[in-house]
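A protein chain is absent from this complex, but the other protein chains hold their places.
Chain nomenclature is as follows: A, B, C, D and E, assigned in order of appearance, with residue numbering initiated at 1 for each chain independently.
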Amino acid sequence: MPQPRPDGRQSDELRPVSITPGYLSHAEGSALIAQGGTHVLCAASVEDRVPGWLRNQQRGWVTAEYAMLPRATHTRTARARAQGRDVGRSQEIQRLIGRSLRAVTDLAALGERSIVVDCDVIQADGGTRTAAITGAYVALWQALLWIEREAPSAGEPEPFPQFPLTEAVAAVSVGISADGADDDPMLDLCYAEDSVAGADFNIVATESGRLVEVQGTAEGSMYSRAQLDTVLDLAARGIADLIAVQKAAIAALT
Amino acid sequence: MPQPRPDGRQSDELRPVSITPGYLSHAEGSALIAQGGTHVLCAASVEDRVPGWLRNQQRGWVTAEYAMLPRATHTRTARARAQGRDVGRSQEIQRLIGRSLRAVTDLAALGERSIVVDCDVIQADGGTRTAAITGAYVALWQALLWIEREAPSAGEPEPFPQFPLTEAVAAVSVGISADGADDDPMLDLCYAEDSVAGADFNIVATESGRLVEVQGTAEGSMYSRAQLDTVLDLAARGIADLIAVQKAAIAALT
Amino acid sequence: MPQPRPDGRQSDELRPVSITPGYLSHAEGSALIAQGGTHVLCAASVEDRVPGWLRNQQRGWVTAEYAMLPRATHTRTARARAQGRDVGRSQEIQRLIGRSLRAVTDLAALGERSIVVDCDVIQADGGTRTAAITGAYVALWQALLWIEREAPSAGEPEPFPQFPLTEAVAAVSVGISADGADDDPMLDLCYAEDSVAGADFNIVATESGRLVEVQGTAEGSMYSRAQLDTVLDLAARGIADLIAVQKAAIAALT
Amino acid sequence: MPQPRPDGRQSDELRPVSITPGYLSHAEGSALIAQGGTHVLCAASVEDRVPGWLRNQQRGWVTAEYAMLPRATHTRTARARAQGRDVGRSQEIQRLIGRSLRAVTDLAALGERSIVVDCDVIQADGGTRTAAITGAYVALWQALLWIEREAPSAGEPEPFPQFPLTEAVAAVSVGISADGADDDPMLDLCYAEDSVAGADFNIVATESGRLVEVQGTAEGSMYSRAQLDTVLDLAARGIADLIAVQKAAIAALT
Amino acid sequence: MPQPRPDGRQSDELRPVSITPGYLSHAEGSALIAQGGTHVLCAASVEDRVPGWLRNQQRGWVTAEYAMLPRATHTRTARARAQGRDVGRSQEIQRLIGRSLRAVTDLAALGERSIVVDCDVIQADGGTRTAAITGAYVALWQALLWIEREAPSAGEPEPFPQFPLTEAVAAVSVGISADGADDDPMLDLCYAEDSVAGADFNIVATESGRLVEVQGTAEGSMYSRAQLDTVLDLAARGIADLIAVQKAAIAALT
Partner (left out) sequence: MPQPRPDGRQSDELRPVSITPGYLSHAEGSALIAQGGTHVLCAASVEDRVPGWLRNQQRGWVTAEYAMLPRATHTRTARARAQGRDVGRSQEIQRLIGRSLRAVTDLAALGERSIVVDCDVIQADGGTRTAAITGAYVALWQALLWIEREAPSAGEPEPFPQFPLTEAVAAVSVGISADGADDDPMLDLCYAEDSVAGADFNIVATESGRLVEVQGTAEGSMYSRAQLDTVLDLAARGIADLIAVQKAAIAALT
């Protein structure tokens, strides 16, 4: 029988999630996502140009940056360290966020524009990269809505042939405990669980159930094909719940 | 007669100010200060050691770091730029915050401990460095309270001979407009005012009215001794009001 | 029906693979792996100390570094760029190599020693990170053999209670083409295939079939659970073949 | 009664000051200023272009850089440290020098040209930033004279509608001792005084008595409005004397 | 009488040398040179542009880069260190390689093209910079041959008025032992000799016997004019032998 979780959740239960859209007043799109003790501020900025290698192709680009405030963590992380040794971790995460958002963006419909989504972790309690993806989708949605409303008010033609987001995308973590193969995988690890997990999965998927990214990493405990299947089932359920929260946040914007 | 201000304030009127103490759950002390559209998150971290040059002197140290999130500003500031060209501005500001806090800290009473106060600007609308000082004082207060309560609960002796803060400190900006010497100085500039000011002052003072720092910088318009006197009068009134808000926030903690 | 592959291989066929153990004369362990046009030089260095956070725990550590020579690629990559913008990619890869090696290393049996495995890509034609893992295992094996033989010759006690490698580990890539869901996944992509793939998988597994890492990344084409299953089947077969090549190389050393 | 000063000066007495204009042969303008043991070499370089954000506005720009030679100080400062940790101090100082020079420069009269004034401290004995401003004014003057004489000799039209310097600018430090509020402030601190001062002021003002910058910083001792007034009186007298030395140096050039 | 050398060579005897031309498949020119235990991989990359300061002068440019793999040496050199403290050594060496190649290149005949020759040390056993020059000449030769053959096949005119290499260039080290002035200089030091040498010479010369570079460096033992003469004689003989090996490698290409 599985161990009880530190916060009493069932193995297939998400932490409480809330998304506050439009949290910032300067950014074209923004959202503050709180998933348990993990709080990530996502800010989407619109730029009227694309990277050099994309120029003159009538296509846009979506990218992301990811960072943590020094005291997001239990003990303070020096900024210097965050910018030095951990630069690899940050780049790995921001590439993941960018790919996840582009997977549901019709870049041709977006036109020659770039959206940069800054994901800054205000407080960390496990699952910051997956929360960042879930929140960034809402910030991106608001930024595209801003373009759609701004252009006509400036007497310009409709900016998009169709709204550039094809479906919702969200992400969640799953973990396998270190001490034995029989334990149930657990959905949405908090930090106390994550730090002792034997294998750790980040799954990104869309509303239609297609997979964008599967990352399954064993440090202490390798895993079987059967365990991977259970992990993917759990993630699918969690992602469906997160997409419902995204939709409610977006509804509040329109 | 002076120009009306963009938000209709009187020349001696602060923007609405609120301070939320204890905003973060991991930090020993924290406060989110909102002064008009300027929002700064201050996090105070306690460390049981001091910098090398202070060791074995039975004294503590208080220091600060300051940074802006990329989309705190009207247009996005690239992180790379923020860490490169603007590093001088950030260091100048964080040294100012550190000096201001140390001016009211009894470092001998603090003992061999360091407090680092991270001031991260979530949203910028003028006066971020002065708001950071005002908010950092509350975060520092909470961190010292945490030490005071933690030590006895761990069976240790009283940590301080007396509470190490001697009086409150706060800061405010004042500006002189660029177009003429007769205009009234204006208290607590928002960004729209700051960006066109002819001279720009940051004043840090304590509850007892002593000055910690006066910085008066002319780019476009030099100023007279008489104008400097008016600026200092305005700042004194603003700082008194800010200290009242600090006291209310601290009262909510205890 | 699937497209023919550029080099005429079947979809489940590896490129020709050879591993030259002991390629370098100074390194305690080394191997040059050639997998088609991808050539990676792996050098394992033994150090008689462990990172600070592991000290005095009677356990060892295995880590890796990964880099490309400037003209490993079709067009030259400036060293400056390789050290700047691509630092995130390199760190991501070297963490993957390190985790994969540690998954089959008994760190307690290793004792307070570190092994660093440098993986330098001499020539790149797709799949450099997976080839690096496969080659690094052989270099690590030789370095451990060196310790085992060196210690007694220096009159020291047996260095290991048992040989610290628990089983073989190897890795391979699999790809799904961008143009349609019905195409067969293809094993061991060369660069020409990799650059047009719709989704790209790196799988690390051990001789006993347990999974160490699954990374499945969609940029252009998302994928279904069924496709992921086919991918994992293909990878299992490729990894079994690679482990046979590793065993032959190791046999040549002893 | 105030303490005697280490070099026997009165509290309102400058150290001996000399300015050697045209010290360098390649620079368009230069001056070596010696103020007591503080020696700063100022070199003004003319460039026929302006920063990007100023282009096509028929205005020029004046900026400064500031650095110390490693053995300008009592003990050697490593170059690496000077370029790392102290970069904030240098940037803060060079922005101050640049603002001070621009305050007396008619940028429209200058036309689309930039002047960069490098201020390198050859030997430091307190007050390097204020000496740099005083010397930089002379170097800037010589560089503008060079433009004025060079243009007609090259058959070009008069370069300036009028000489672009509107009046002289100079700077001086003042200090308050740490041990008591009754002590007289002291003009032009040497290093031995500066290192024990309780509050430290840098004042920049023009020949007509207008203030360009007031920086008053307390580390150990806060100060009153009355003390600030005395400081400003002392500075006004010192700056008048320094401007007389500048005028003599400039007269030697013409 | 001179000491016997560690590998039994005569004082005027080179180590065994082999050059493998065309070692890499992507680079336009390449060569792997093995001189005793020193192995350097040279890769020549052709670019259809020249540095900015050479533009529109109908001349080309040849440059080099030099680096060591971390485990080329007896003990591992951290990449960070190789990129930090040793950057000066690498730049010094790569400038030497570039100058040596340009000395025998007719840059006007080359036309507006650049060749960058990357010299990466796979294994180091003394004399890496001189081996790099000897190998780089072969890689450069192959890259120029590639241009000559590629252009007509693309229907373009003959690329060169004449082949741009005017004669062969090669390099060798010579050493004087630390313990006495009477010892014979020794040709082509291995690492064990180099690390105890009293003075160390690198000589670059051409087939016609002209000198391109003479670098004679004493750390422990200064040297006389007579010793320098013997050194130059030895080097001339060694370089003649190396040029014969270059010619054989080039013959294999054509």
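The rule is simple: contacts are C-beta pairs under 8 Å (C-beta built on N, C-alpha and C of every residue); 3 or more make two chains touch, one makes a residue touch a chain.
Keep in mind the model is a prediction, meaning the values are calculated, not measured.
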Task: Among E:R89, E:R149 or E:R237, single out the residue that touches the unshown chain.
output: E:R89
- request: Using the touch definition up top, pick the residue from E:A72, E:A103, E:L187 or E:I250 that touches the left-out chain.
  value: E:A103
- request: Using the touch rule from the top, list residues of subunit E that touch the missing partner.
  value: 87-92, 95, 99, 102-103, 206, 209-219, 222-225, 228, 232
- prompt: Hey, which subunit D residues sit against the chain that's not shown?
  reply: 24-27, 30, 37, 41, 43, 45, 47, 65, 67, 69-76, 79, 83, 116, 118, 120, 122-123
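Everything that follows uses one rule, which is that only the chains that are shown with their structure count from here on.
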- request: Measure off the straight-line distance from the CA centroid of subunit B to the CA centroid of subunit C, and report it in whole Å.
  value: 52
Message: Between subunit C and subunit E, what distance separates the C-alpha centroids? Give it in angstrom.
response: 33
Task: Give the residues of subunit D that touch two or more other chains, as numbers and ranges in rising order.
output: none
